[in-house]
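Here is chain A:
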Amino acid sequence: MNLSMKKNEDGTVLTVIVDGSIDTVTAPELENRLEGAYAGVKELILDFAGVDYVSSAGLRVIMGADQRMSGTGRLILKNVNEDVREVFEMTGFDELLNIE
Partner candidate 1 sequence: MISVKHLCKSYNGAPVLRNVSAEIGRGEIISIIGPSGTGKSTFLRCLNLLEHPDAGEILVGHTNLLDPGTDVPELRMKMGMVFQQFNLFPHMTVLENIMLAPCTLRRIPRTKAREKALELLKTVGLLDKAEALPEELSGGQQQRVAIARTLAMEPEIVLFDEPTSALDPTMVNEVLTVIRNLSKTGITMIIVTHEMRFARDVSTRVLYMDEGIVYEEGTPQEIFGSPKRPRTRAFIRRMDMLCFELDKFDFDLYHFRSEVDDFAVRQMMEQKKRNAIQLVLEELIENILFPRMEKTQLEIGISAESGEAEIRALWTGPAENPLNADDEAGQMARMILSKRCSQREFAQEDSRNILTLKLFGETK
Partner candidate 2 sequence: MPTFETNRRDSGLTRTRRREENPSHVLPDIRALLSYCRGNTAAKSRLFSFGAALLGILLLPAGCGGEPAKSNGAGFAVPEDLNKPDCVIGVPQGPAAMQAGERFFNRAQIKYFNSPSDGYTAVKHKKIDAFVFDRHSMEYAAKSDPDLAILPSGIAEEHIVVGMPLKHGQLLEEVNRFIARYRADGTYKDMYSRWFSENPPPMPEIPVPENPARRLKVGTEGLNEPMNFYSGDGDLTGFDMEFVKRLALFLNAEVEVTATTFDALMPAVEAGRIDLLVANLNGTPERRERMLMSDDYVDSAISVMVHSGNLAESRQVDAITDVGDLSGKRVAYLTGSCYRQLTEDLVDGVKFLSFSDHNSGVQALRSNKADAVLVNQPVGRLFVSRFPDEIQIACSFSEDFYGIAFRKGSPLTEQASAVIRRLKESGELAELSDKWCGADSAKKNIPDFTKRPGFTGKNGTLRFAAEPTMEPMCYVGQGGEHLGLDVEIMQRVASALDMKFEFVPMNFGGLIEALVSGKVDAVGGAMSITEERKEKVDFAESHYAGSITVLARKNAERTSAITAFSQLSGKRIGILSGTTMDRIAQDTFPDSEPVYFNSFPDLPIALESGKIDAFLMEEPQARLLVRQRPKLRMLPGKLSSDEYAFLFSFAESELCSSFSEQIRKLKADGTLNELDKKWFSGTPDAQAMPAPLPNPPNGTLRYATVPQLEPFTFLRGGQVAGYDIEVAQRVASSLGYALEPVIMDWGGYLDAVASGKVRFGVGCTTVTEERKQKMLFSEPNYSGGVVVIVAQDGAAGEAAGGGKWFAAAAEAFASSFERTFVREDRWKLILEGLKVTVLITVLSAVLGTLLAFGVCAMRRSKKRLVSGIARGYIALMQGMPILVILMILYYVVFAKVNIDAVTVAVIGFSLNFAAYAGEMFRSGINGIPKGQMEAALALGFSRYAAFRKVILPQVLRRILPVYRGEFISMLKMTSIVGYIAIQDLTKMSDIIRSRTYEAFFPLIATAIIYFAAAHLLASGLTWLEFRLDPHNRRSRAKGGKIR
């Protein structure tokens, strides 16, 4: 799994581009990377264009991020592919998250 993070000029929007699968093995890494990046971010965009697989471990991390942002801003998921969207639907997450 690869991650790249981009902040905008004033550091309020953080775009995280994820590549690969988010599963039991890679979810912790995602969590760690996000951990340090929340500071001052109003909008967290997760770009899942390159994500082909997400398991419940990944979902947990996303939920965690969502909760963290719910106070100060919001979490947006972008470019979610069909399979991943299905997983969200199966678990009812699609209702809870902002998916664009």
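A word on the picks: all candidates are chains of the complex that A comes from, given by their letters.
In this text, a residue touches a chain if its C-beta (ideal position, glycine included) is under 8 Å from a C-beta of that chain, and two chains touch if they have at least 3 such contacts; residues count from 1.
Keep in mind the model is a prediction, meaning the values are calculated, not measured.
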Options 1 or 2: the chain contacting chain A in this complex: 1
For the chain A and candidate 1 complex, residues of the former touching the latter: 23-25, 52-53, 55-57, 59-60, 83, 87, 90-92
